[in-house]
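For chain A:
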Amino acid sequence: MCSTREVAHPLLPYPATVTKIIDETPDVKTFQVVFDDPAILENFGNKPGQCAMLSILGVGEAMISITSSPTRKGMLEFSIKKIGRLTSVIHELDVGDKLAIRGPYGNHFPFDMMKGKNCLFIAGGIGLAPLRSLIDYVLDNRDDYGRVDIIYGARSYADLCFKYDIFDRWPKVKDTNVYVTIDREEEGWDGHVGFVPSYLEELNPPSEDTIPVTCGPPIMIKFVLQGLDKMGYKDEDIITTLEMNMRCGIGKCGRCNIGEKYICVDGPVFNLAQIKQLPPEF
Partner candidate 1 sequence: MANKSLKKVQLKSLLDKIAGSGQLIAPIQSDGITLFKPVQSGEGVVLDYQNAVIPPKDFFFPQSEKMFSYDTSDPTWAIKPEEGVPERVLFGARPCDVKSILLLDKVFDAEFRDDIYIDKRNKTTIIAVSCNDCRHTCFCGAFGISPGEAEGADLLFTDLGGRYLVEVLTDKGSTLAAECSDLLSDDDGNGPAAKEKAVAPAKEKQMNIDLEGVKAKLDNMFEHPIWAEESLRCLGCGTCTFICPTCHCFDIVDFNNQSSIGYRYRCADSCQFANFTRAAGGHQPRPSKMERIRQRFMHKLRYFVDRYGDFGCVGCGRCLEKCPVNLDIAQIINKVKEVG
Partner candidate 2 sequence: MSVSEKSVLNQKAESSAWKPKIIGFCCNWCSYAGADLAGISRFKQPPYLRIIRVPCSGRVNPVYVLRAFQKGADGVLVAGCHPGDCHYATGNYFTRRRFLIFKRLLEYVGFEPGRFQARWISGAEGQKFADNTKKVVDDIKTLGPNKRMRLDSIPQIKY
């Protein structure tokens, strides 16, 4: 029995305050939060790709991936798409309002294993949110990693998240390329038009010594994985994330159970080889 993660009351959330809100797209906002007790943030110890349980007391709880890299100290960022009851309430929050957080939960991206290798990040829509924590981690430890390619797409220009990152910040980092695409032609858009999987095949980035990491809507992931397969990547090297309805986050409540795995503790990050071992039920 592994007891590395001991918490006195694992289901108890801690109050935190919203310090900044960024409107990303019409239905996505990024919330910067700090815990009311600074010690909690200090010991939070989140790693890229991990999630936390966000709650509004009286409304409910949901598992949200942490968007900020642990290298960015002093706050946590969550990019949240307005989709259900809880996220609608979270979207109503103002700076200074409170929510409650517990975590961090789940495993993380294999940033150690990726050291010294080239990184290929492929994301669609809100799927860039969990990847952003890893991208920032890699770029903040730039010398540990090889070339970085980021392929990102959304339905339209308005639906692109983190415009300040994909257009301004990331392309300026050395040896880093950001390729952005939108699904349909749009006035004022002179970039690439088309779906992410086809853009990936078009770009066909060199696959030697490269770890591809992908996250996005299920249909995008499906075709990206097919594309990567064609390009000759090994299943063990292809990293993606799974998503399920979750309640407890600590491997007890059974909702995110797929086969012998619990996505909340054994996931959400899996490589393709692991996913192929799971019953196809996600």
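Following the convention adopted for this analysis, a residue touches a chain if its C-beta (ideal position, glycine included) is under 8 Å from a C-beta of that chain, and two chains touch if they have at least 3 such contacts; residues count from 1.
Quick note on selection: all candidates are chains of the complex that A comes from, given by their letters.
Note that the structure is predicted; figures quoted are calculated from it, not measured.
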item: Options 1 or 2 - which one, within this complex, touches chain A; value: 1
item: Residues of chain A defined as touching candidate 1 within the complex; value: 1-15, 36, 55, 57-62, 83-87, 98, 100, 218, 243-245, 247-248, 250-255, 257-260, 265, 279-282
